[in-house]
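Heads up, one of the protein chains got dropped from this complex, but the rest are sitting where they should.
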Amino acid sequence: MNDKIDSLCRVKSGLYGKDFLLTWEKSESDLRIIFDVAAILKEMRRKNISPRLFDSGLAISNFRDNSTRTRFSFASASNLLGLAVQDLDEEKSQIAHGETVRETANMISFMSDFIGIRDDMFLGEGNKYMLEVGTALDEGFQKGVLPVRPGIVNLQCDKDHPTQAMADLMHLQNEFGSLEDLRGKKIVMSWAYSPSYGKPLSVPQGIISLFSRFGMDIELAYPEGYGLIPEIVEMAKKNAQQSGGSLNISHSMADAMKDADIVYPKSWAPFHIMQQRTELLKNADKDGLKELEKVCLANNAKYKEWEYDEAKMKVTRKGNALYMHCLPADISDVSCSRGEVSAAAFEHYRIKTYQEAGFKPYIIAAMMLTNRFENPGEVLMDVLKRNRKRVG
Amino acid sequence: MNDKIDSLCRVKSGLYGKDFLLTWEKSESDLRIIFDVAAILKEMRRKNISPRLFDSGLAISNFRDNSTRTRFSFASASNLLGLAVQDLDEEKSQIAHGETVRETANMISFMSDFIGIRDDMFLGEGNKYMLEVGTALDEGFQKGVLPVRPGIVNLQCDKDHPTQAMADLMHLQNEFGSLEDLRGKKIVMSWAYSPSYGKPLSVPQGIISLFSRFGMDIELAYPEGYGLIPEIVEMAKKNAQQSGGSLNISHSMADAMKDADIVYPKSWAPFHIMQQRTELLKNADKDGLKELEKVCLANNAKYKEWEYDEAKMKVTRKGNALYMHCLPADISDVSCSRGEVSAAAFEHYRIKTYQEAGFKPYIIAAMMLTNRFENPGEVLMDVLKRNRKRVG
Partner (left out) sequence: MNDKIDSLCRVKSGLYGKDFLLTWEKSESDLRIIFDVAAILKEMRRKNISPRLFDSGLAISNFRDNSTRTRFSFASASNLLGLAVQDLDEEKSQIAHGETVRETANMISFMSDFIGIRDDMFLGEGNKYMLEVGTALDEGFQKGVLPVRPGIVNLQCDKDHPTQAMADLMHLQNEFGSLEDLRGKKIVMSWAYSPSYGKPLSVPQGIISLFSRFGMDIELAYPEGYGLIPEIVEMAKKNAQQSGGSLNISHSMADAMKDADIVYPKSWAPFHIMQQRTELLKNADKDGLKELEKVCLANNAKYKEWEYDEAKMKVTRKGNALYMHCLPADISDVSCSRGEVSAAAFEHYRIKTYQEAGFKPYIIAAMMLTNRFENPGEVLMDVLKRNRKRVG
């Protein structure tokens, strides 16, 4: 651990004082710092070393959508560093009554160190909202309203799901040895059938935009008409070119799986449907939403064979590609009659998906730590030296 | 306090790393350890000594039923030891959407030290659910998903309410001097009339199964047809035989109270009704539930004289038996027109029932501490020596 921290000390971080909204706004070097910090924090936790760096302070969680695992990951990361979580529950609060974002952002931040935001319901809205909050916090800090500029962590927006994509990549690091070992590996990011509709695009978008930066060969597979936000796909293509990897789009799950090292079958709603849905939601058009849902589910139903099962698994590399999912998966005969993955295929990698999820708290904690401390290596060295026990 | 801790150091604990689900799974020696640890923690709190043993860590509260006092007791115990409470609110989360128990159990536990679960609505379900969670956590820990195996504390299930029964017994220890002083004391665990129905069986079951192990003479009184789970009553009878006490079942509250040292009048739903109710709830049979409620309330209404009042109090030992209740009680003319206890009878022991409830946070903290530390005595001695102030 000493060595890891030592080498971290020699890298200059560009993360200090910056919000973490989109992975593509961060340099590769900065992303690597986050992986290193996360790995060190994980090892410290196992060795009963407490990396508590805040004696007091609040971490605000602002979830505009349901969530269990991300909520708990955020709470875990905050707690690990010594922060208390305070929920901004918009039902309980007065926000719905005409308060402006910029006012609320300041009102909740007098003693806050971080705000974690999840806002993935409306296309064109989530990232915009986070930027608005950030601008409000900048103003509040500059004008002496806030003693500290709280950092923002994107816990899922309409464009990206950086804590998920980063945790997923850390999982691959762990499974394959290092980021370098991922070069030339084939990952299939595939649409999968689900009996529900309206699932956000941020996971596949987060995956292709991040993984394409590390020389991987990405196959993005979906039924025609189920495309992602075009600009993000374009960006991922360019990333792949630059990193020596590739991005290929195809339209058959079964074909795509051939020789895959890694598979990520996951449902999402088509981009153009999400656009329509956003309009309908904005207008509170209930009939329109019902109609759209009906059409979409009927459309989805045409692609029931987009289920990842043992037959598809068989054609992957050695019949045994690493299966990934952000969870919860729609598992056929378990959580639904027919879903994204068969129970048998899921079971092969069930535990691995839990491990995959287990990196998220550390990724979030690393985002917080690097936001607040200019030299994360030095800070972690101090933590190691002071050797405070977490328990006992 | 030094002496108490010293003698605790000499006892070998069997509680380390074990969930606390049912008192009858624990040896008498282990139960005594919990009482001793709880008493020491209570004294430390009064003396402004902080027994904080966790620098960070989460305690998850998973309440599948409403609760104020148990919720606050769990929060208090967690906070006393240094843990932050994180609610697993199943309405806010995605659990209702097909997630399996074993997945969720792992997802919430990456940085959790304890999970407190209350699940008392369905007969045959609560304890089963806790065991399932435990099995999932075992798997997650063994396979490297979790850095620590979180301990489970049963905050009320269909069979037992161990934190209540243990707090109640600690209260008796305090009132009568010691566990030994309870030998030969007569306690009446009696059904009482309530204008509501469907109250869980876990309190009376917890009381008779635990108290029967300490040589007490238990009178279990209820109207015919209002029996508890038969296996638990059988177990309590055997406990009584072995401990030199007795368990007698009778069907008149007024008669049962004669010469009682302690009385515990409390409503519950009959076992066979709870079975029917469970089936109806499982099938979401609203009409069936309404019909059952009607029949039950009509049945309850036949037993309105099962109210503990001053007349019944008069026939107890010296007219002054210790009155117990897990609270809130249905107090006639206070919380309902006619209930479990008359206002006058309740008032004699109102403050004592508050004191009774006041042991619960320490019992929970003791369950946590003994789960996590192999030698609780040594740990508490260290706490005493380091002498950290709680306030100031």
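Note that the chains take the letters A and B in the order they are written out, and that residue 1 is the start of every chain.
FYI, contacts are C-beta pairs under 8 Å (C-beta built on N, C-alpha and C of every residue); 3 or more make two chains touch, one makes a residue touch a chain.
These numbers come from a predicted model, not from an experiment.
K.L.:
Which one touches the absent chain: A:Val11, A:Leu131, A:Val145 or A:Ile249?
P.N.:
Reading the full complex, the residue touching the unseen chain is A:Val145.
K.L.:
Could you tell which one of B:Arg46, B:Lys318 or B:Lys385 touches the chain left off the display?
P.N.:
Answering carefully, the residue with contact to the hidden chain is B:Arg46.
K.L.:
In the full complex, which of A:Ile5, A:Leu22, A:Ala77 or A:Ile108 touches the chain missing from this view?
P.N.:
Result: among the candidates, A:Ile108 touches the missing chain.
K.L.:
May I ask which residue of B:Leu8, B:Leu22 or B:Val85 touches the chain that does not appear here?
P.N.:
Only one of B:Leu8, B:Leu22 or B:Val85 touches the chain omitted from view, namely B:Val85.
K.L.:
Go through chain B and note every residue touching the omitted chain.
P.N.:
Residues 42, 45-46, 50, 52, 66-69, 71-73, 75-76, 79-82, 84-85, 327-328, 330, 334-336, 351, 354-355, 357-358, 360-361, 388-392 of chain B touch the chain that is not shown.
K.L.:
By the contact definition given up top, give the residues of chain A that touch the hidden chain.
P.N.:
Chain A touches the missing chain through residues 53-58, 84, 86, 88, 92-95, 97-100, 103-104, 106-108, 110-113, 139-140, 143-147, 372-373, 379.
Assume only the chains that are shown with their structure count from here on.
K.L.:
Could you work out how far the Cα centre of chain A sits from that of chain B, in whole Å?
P.N.:
41
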